[in-house]
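As you look at this complex, bear in mind that one protein chain is not there, while each of the others sits in place.
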Amino acid sequence: MNEKIIESCQIISNEEIFPNYFKLKLEATKISKLAIPGQFVEIKCSLEREHIIRRPFGFHSIEKNANLISIIYEVRGSETLALSKRLSGEELSLIGPLGNGFPIQGKVPLLVAGGTGIAPLSCLATAFAEKKVDPYFFYGCNDHKAANYFAKKPPEGELNIATMDGSFCFHGNVVELLNSYLPTSKVKFDVVYTCGPQLMMQKTYEWAKENNLTCFASMERVMGCGFGVCLGCTLPILKDGKTSNSCVCKDGPVFNGEEIIWDE
Amino acid sequence: MNEKIIESCQIISNEEIFPNYFKLKLEATKISKLAIPGQFVEIKCSLEREHIIRRPFGFHSIEKNANLISIIYEVRGSETLALSKRLSGEELSLIGPLGNGFPIQGKVPLLVAGGTGIAPLSCLATAFAEKKVDPYFFYGCNDHKAANYFAKKPPEGELNIATMDGSFCFHGNVVELLNSYLPTSKVKFDVVYTCGPQLMMQKTYEWAKENNLTCFASMERVMGCGFGVCLGCTLPILKDGKTSNSCVCKDGPVFNGEEIIWDE
Amino acid sequence: MNKPKMNVNIASMELINPIIGASGTFGNGLEMEDFLDLNKIGGFCSKGITWLPQEGNAGRRIAETPAGLLNSIGLQNMGIVEFIKNIVPQFRNKTDCKLIVNVSGKNVEQFENMAKMLELPEVAALELNLSCPNLHKDGIVMAADPITTSQVIIAVKKVSTKPIIVKLSPNVTDIKIIAKAAENAGADAISLINTVLGMAIDIKTAKPVLGNITGGLSGPAIKPIGVRMVWQVAETVKIPIIGLGGIETLDDCLEYLMAGATALQVGAANLYQPDICEKLAQELEDYCSLKGIQDYKFLIGKANPNFRGEIFYGQD
Partner (left out) sequence: MNKPKMNVNIASMELINPIIGASGTFGNGLEMEDFLDLNKIGGFCSKGITWLPQEGNAGRRIAETPAGLLNSIGLQNMGIVEFIKNIVPQFRNKTDCKLIVNVSGKNVEQFENMAKMLELPEVAALELNLSCPNLHKDGIVMAADPITTSQVIIAVKKVSTKPIIVKLSPNVTDIKIIAKAAENAGADAISLINTVLGMAIDIKTAKPVLGNITGGLSGPAIKPIGVRMVWQVAETVKIPIIGLGGIETLDDCLEYLMAGATALQVGAANLYQPDICEKLAQELEDYCSLKGIQDYKFLIGKANPNFRGEIFYGQD
């Protein structure tokens, strides 16, 4: 089993990178040493006892030498709002690293991200780059605000961007972009990774299946603990022809797309 | 009935004046206009929903022209702790002014305060001074830290201080100070006001009674609302030979010592 | 768009909107006029009125708990006679905000007699608070026993022409049984939930915080319990349900409405935000406008496919 710890981490910075999205950088001496891309941390966002449950966030960067990690988060509800108000210098309680990371395999990986899904996939892209493998990165977002940010601070590898409102590069969703890109390209991917809204991941998986590629998807579920004791985060998983509930937090969050019952 | 309002007030300053005691200055345009000494405000101290109930604090100063009020508070539990962390510039929600103030009467008033009871009585002293009446102020506190502060920023009138540990002026409680002071003094008080720990107020009342003086005491009860709707703050009150429950918030907090059942 | 319809008819009582101040947290209404315009809310429930005046419980009566409030007031009130003499007449000229009198009897006769005395034009409805301990049944409150509940309602219905709202206690094994009994006995509406029995201990003194030892828990902490019970009762009875328990925000109102409440009461929140009832009435109207909902009543029971209530939308 992977080692997990509770660590009190100092906030190095917590900045709004484009409207409603924040990048949080933390000094996490121990967790940074243990973490791999695709794993996540559970953060106690506010100090209030009104909101008792921690919230899960995937690693966006892991700098083992500098003892740093970062996450990118969208303000969605009460706790991400509270998190956005925490100031640098303050301490946050983290539990991590949690879950299993992405299996790193293949020579020509395709990474398909939507929304905040770009955070963990950027982390994976860095890991590939360190292995001298250049990933192909497809990213779908709502508009030019997000697109602009990542165009300026791109992940490793070749980046292609689609915006839903057409305000930046390709107009449409990321799977449409993929379909329009491929005929003109000579690249032969040998593995696919995806993270983002469930429907987008499903479409990506279906595309991968058609092309006979293994596709790893990072799933999201509301979590009670993050380390496998509450059974709050289950997902029906297909294995050897049988369905049974797996924990996204412990058995995932990364699953082989084959095992997921997409039309649940 | 006295007018009461909800007002959002900006914090002008919120400083620790001696260990564990804070002075909070607020811009309260409307409440300052309505307030008189002995009344109080109900403050929403923290922004959390974990602590839902407001907390009551007596006026320490009321500056109608400057639109300012202040309170002095001791950090006792969760909400006073939260209050001590609020910063100048932030807004606080106040309800006030609440309750009935001190009836202002007499020419030679004696004011007997213990602990944070000095806050509302200072306010009363100012009101007397404005009427060109000089009050005699007796203040009992734990040690030189509080004593020092008020010796340097004394309320109106003649101030006498007793410290429980003897580290400043008189060694003992404020009633002992009173008893040791009186024989040597020629002053003839004609009314007594007291605010502080219940036992101290009881002793003061008993002393006043022996000396045939009317004594007004500002009572404390845990409050649910502060404006008479929850009946959470009742005190058995003796009137016309009959006991019945009165609300400290609405019928008080100032009561004639005669009406109070001290040995409840 | 037209202004959304916010009025609602509960039995024969017409409210301008579904927001009602809950008993024991709204004084006798007039105390709240410093903070809000009574004519902007549907109505309010008086402090629980008993046959004889009551002094209530001794000692500390209020304690804060996580996201909640414990109280043990012990029904301190002036008694029915004084209430009718001094309070009721003040509502002679208030027409929009309905006076609902919360009555609390120790037995069937007291309920009956009080109901008779409250046949007054100023009184819009009665809310029967059955949370007194049942003298015949070992301290269990009347509201925990379907038979006692029925008996009280039948007796009151015989003597009263007012809409009869029965307020249920959450401290029961099966709220559906009690609600069904209330409906069968002729109740015109059900309000729930009253407070949840709780207590706190002061660890410094090693004594209960409240003078009365136990008290009633209210506030946001109990909202999930209230929503669940409204949901269960909405699947059980056809009469309108007035939902309460921890309502503080517009979202809370929507949750209760969608669970099956026709109207709403706000309790503890009045104590710390005394303009909250007027604010919620306005926010609910604004929400309907924004969402293009022409009548707030379309929200009632929306989340509950087994909702059994009959909603009277009125004429257009």
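The first chain written gets the first letter, and so on, giving A, B and C; residue counts start at 1 in each chain.
To be clear about the criterion, a residue touches a chain if its C-beta (ideal position, glycine included) is under 8 Å from a C-beta of that chain, and two chains touch if they have at least 3 such contacts.
Everything numeric in this text was worked out from a predicted model, so none of it was measured.
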By the document's definition of touch, the residue of C:V108, C:I154 or C:L197 touching the omitted chain is C:L197
Residue of C:C45, C:I165, C:A259 or C:L280 in touch with the missing chain, whole complex considered = C:A259
Only one of C:P66, C:G79, C:G186 or C:G211 touches the unshown chain, namely C:P66
So which bits of chain C touch the chain we can't see?
-> 65-68, 70, 140, 144, 171-174, 196-201, 203, 206-208, 213-214, 217, 219-225, 227-228, 231, 246, 251, 254-255, 258-259, 302-303
Tell me, which residues in chain A touch the chain that this view leaves out?
-> 1, 3-6, 42, 44, 49-54, 95, 221-225, 227-234, 236, 244-245
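The definition used in the following text is that only the chains that are shown with their structure count from here on.
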Per the C-alpha means, the centres of chain A and chain B lie apart by a whole-Å value of 57
Determine the centre-to-centre distance between chain A and chain C, using the mean Cα coordinates as centres, and give it in whole Å.
-> 47
Could you check chain C for residues that touch two or more other chains and list them?
-> 66-67, 220
Contacts with two or more other chains occur in chain B at residues 49-50
